[in-house]
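The following block contains the structure, expressed as structure tokens.
As you look at this complex, bear in mind that one protein chain is not there, while each of the others sits in place.
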Amino acid sequence: MGLTRRDFLKRTAAAAAASYIGLRLPFDAPEEAMAADVDSWHIGSCRLCGVGCRVRLGVKDGRAVAIKGVPEARTSMGYLCMKGMLFYKLMGHPERLTTPLYRESKKDEFREISWEEALDIAADRFAKAVKEHGNDSVAYYGSGQALTEETYLFQKVMRAGLQTNNVEGNPRLCMASAVGGYLTSFGADEPIGSYADIEKATCFFIIGSNMAEAHPVIFRRVMRRKLDNRNSVTVINADPRISPTSRIADIHLMFEPGTDLAMLNAMAYVILDEGLADEKFIENYATFRIGKDKKEVTFEDYKEFLADYTPEKAAQICKGNITPEKIRKVARLFARSSATMSMWTMGINQRKRGVWANNMIHNLHILTGQLCKPGADSFSLTGQPNACGGVREGGGLCHILPGHRLVKKEKLRNQVEEAWGVPLGRIPPKPGYHTMAMFSAINQGKIKAIWINCTSPAQSLPNCDLYRKGMAREDCFMVVTDIFPTKTTELANLILPTAFHFEKTGVYGCTERRSQITRKAVDAPGKAMPEVWIVREWALKLAQKLQDPVIEKSVEPFKGLEPDYALPKAIWDEYTQKLTKGRDNDLRGATYEVLEKMADGVQWPAPTEEFALKGGTYKKFVRGIDPLADVHAKDDKPLQFYGPAHPDKKLWVWLRPHKGPEEMPDVQYPFYLSTGRIVDHWHTMSMTGRITELLRANPYAYVEINPSDAKALGIKPGDMVLVESRRGRNILPAKVYEGPVKGMVFVYWHDMDEDRMINRVTKDAYDPGSKEPEFKICACRIEKVSGPKPLKPYIVRM
Amino acid sequence: MKIKIRCFLITGFLTALLAGCVSGTGDSPNTNAMKPVSGHPALSEQEKLIACQDCHRDATPDVYEEWYESAHGMAQVKCYECHGTFEELKTVPDETSCAVCHDAQCKQKTTGKQCWECHPAHKFTVHK
Partner (left out) sequence: MPIGGFVVTVDPDKVDRVKEMLLAISGAELHGQDEKGNLVLVLDAETSEEMELMTKEIRELPDVLALGLVYFHAEDEVERIEKGEYRPSRSFGRKPV
């Protein structure tokens, strides 16, 4: 009414200013000035990495509109990274999958179908495969992002229902080596200590981790610790690449990829050679082991073994900036500090000898007694929000059952069968296919139906072209449950739309043994449903089609429950009360009631609600702190290493030789190729690529090249560069940067564009122990193909 | 350890230059109805794919340095976290973006002043 455009703008300006000082103006404030209003805040976990930050989601008119950190959370202390503060924008995203989609042939177009029809088709194809090709012709491939309730129910239906251990998940690609390391060194999976050790540590040994980008909120705590105690806290960063994490480092150890095993053994050499070991700790708590049969040897044998790893010899192997003196210096800092905390991720795990690398870090902590005291720990960081809670603890891998039980042990299988009320012997004794074997089996036509949940192996498997061929086979029926189209939905027969985080209820267990609940706060779009409902309904149909009452039995306790809260709660109750009882990850105290009272969940072991309400166990194995250390005490020593994998209840120092990567550079492929992550994106970018702010911050992958290598090859910043291995090729823009060590190039892992999808180039060699692939190292050649070119980001759309 | 940023700089220049060329032939900024209220120069679709700091390292070097050397710079808290991205860019951020991480402090402050009046913008050291 008579208001000119300029007047309107002035009113907007005035209203914006007034809102800052809480002043109401006589005219109505335009909407944009009042953006932060919400109806209610809902506490939950962040959806993205494994740190386990707690957030409050702001909901207005049934829509997620804002997010903020939870200051009382002991993980994140109120801080969020950029991905964390923006992920809520995915909830109302227009590209969400909202209805089941089906095509009989992978060459056809998808058509929309009803849930009834979709579940019928899924049950039919799995039943058909079982009848015609046997139980091991079907498989489940899950995710460290699925809720514990989801992973647990999927594996229960697969094992008890369909009688196959073909249950795997993408954590195999990221932390299987850490599991192997913890089990073989400490006898029990998952870290002994907690994030709380960060504020007590005086020496940080960060190796094979760019935590500033991959775990920004934990990095903030380490950074704060360093910046507030510049002189008394030392940060050592060991990595073939200078990364943003290196900015807080006092010492940067830069070696050629794959040579760190020699360096770690040399550090052990120095510790023993210079009398820096904690002899009493070793005598009380450690034994020495060698070989596949875990043969016990003596301390003297170990010393003799290490004689081959003098710092002089190791420096020759490591190259880069490594000198014998540097190794000695770092070993002394590590051993002498009042509390040393090691932290690592994929740089150690994604290796041909990832378990050995883990063992060698643990060795240093055992030798120096840098364990089980405040600030001292050997701490592996996890990449996904529920790799620990759901997959490691919930039985999400082919060789493990819920509650850290091994498939191959009959006694443990029987415990699970009893808890489930299914006939003894129902769970097959043989572990299923591990991830790389599973996708190889698809290539060979051995798997006729696979269910892929919440992950995109078509992009995330190493040497992915090879495995995409298998996934494209017409004789392998593929169901994919997800929230967005991905490289993997492109190869599916049946796409089922699922509810996203905060659109369903469930528990995530983060890096530090901490389980935290997220309750439903908004409705899922369209016909998207929670996975627990999908699995239950599918299992009921399977039971009919296969005429097998035991399949029905596997979901019997959950029949008829509403899927948003009662159903996941019943699943969680069964899992925790029946299957973690008497196990090292005892979660019986962490009921939904308790978890809902806690801002930041519960750390296991937590056998009772009373104990869980205090937060649980900050440090395992310490009497007086860990209730199970008292329960399992075998003597009066203050530490009790009761882990299920070590019958002698001791820590094991391993004699592990140095071993290089599977593929070394040669004349034809003279460079090392390593891959990694960037702060703005996560995994295969199907989520972060759909958030404008994050996409624009890093719209496409590039190849990082050391300036001296770039000069020798005539490559200038922005030039388009071919990166080629024996398996495949990418063409990416160059970033010339003093980051990667000379002779190595580095490419971000997230890009979906066929030209920039680096897993077409990486190698699918894997650790014989953990079966985790060596994403971090292979050989490649690089060559300039043109000057700079304008590029477009690429995200898979329907 | 301070990372050498010179090579980054060159990349930044080049990308900016490249994007400039493209904008002439590709998406014309004139036909683009989206303009930020902030007064930021119009950007082509291609230019919008340049990370803020890649241009601002040159356009506002003081601000860039202050940020890069700050706790925010070290902990990878980037421009868009407070200022948003092009279409809804805020020259002066909402305090709600501070509150995402610093909710308690935002509630505690009694002066009625905005955060950056006491904690210098981009550095955010303890007090001015």
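Every chain is named by a letter (A and B) in the order it is written, and numbering of its residues begins at 1.
Methods note: contacts are C-beta pairs under 8 Å (C-beta built on N, C-alpha and C of every residue); 3 or more make two chains touch, one makes a residue touch a chain.
Because the structure is predicted, anything quoted here is derived from the model rather than measured.
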### Message
Using the touch definition from the header, name the shown chains in contact with the chain that isn't displayed.
### Response
A, B
### Query
What chain A residues would touch the chain not displayed?
6, 9-23, 25, 33
### Message
Considering the whole complex, not just the chains shown, which residues of chain B touch the missing one?
### Response
29-30, 35-42, 56, 59-60, 62-63, 91-92, 112-114, 116-117
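Just so we're on the same page, only the chains that are shown with their structure count from here on.
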### Query
Taking each chain's centre as the mean of its CA atoms, how far is chain A from chain B in angstrom?
30
### chain B - residues contacting chain A, complex
1-4, 7-8, 10-11, 14-15, 18-19, 21-22, 26, 46, 48-52, 71, 74-78, 80-81, 84-87, 94-97, 99-104, 112, 114
### Message
Taking the touch rule as given, give the residues of chain A at its contact with chain B in the complex, in rising order.
### Response
20-21, 35-36, 66-69, 71, 78-82, 85, 212-213, 216, 219-220, 223-224, 227, 242, 244, 246-250, 252, 679-680, 692-693, 696-700, 707, 716-718, 735-739, 788-791, 793
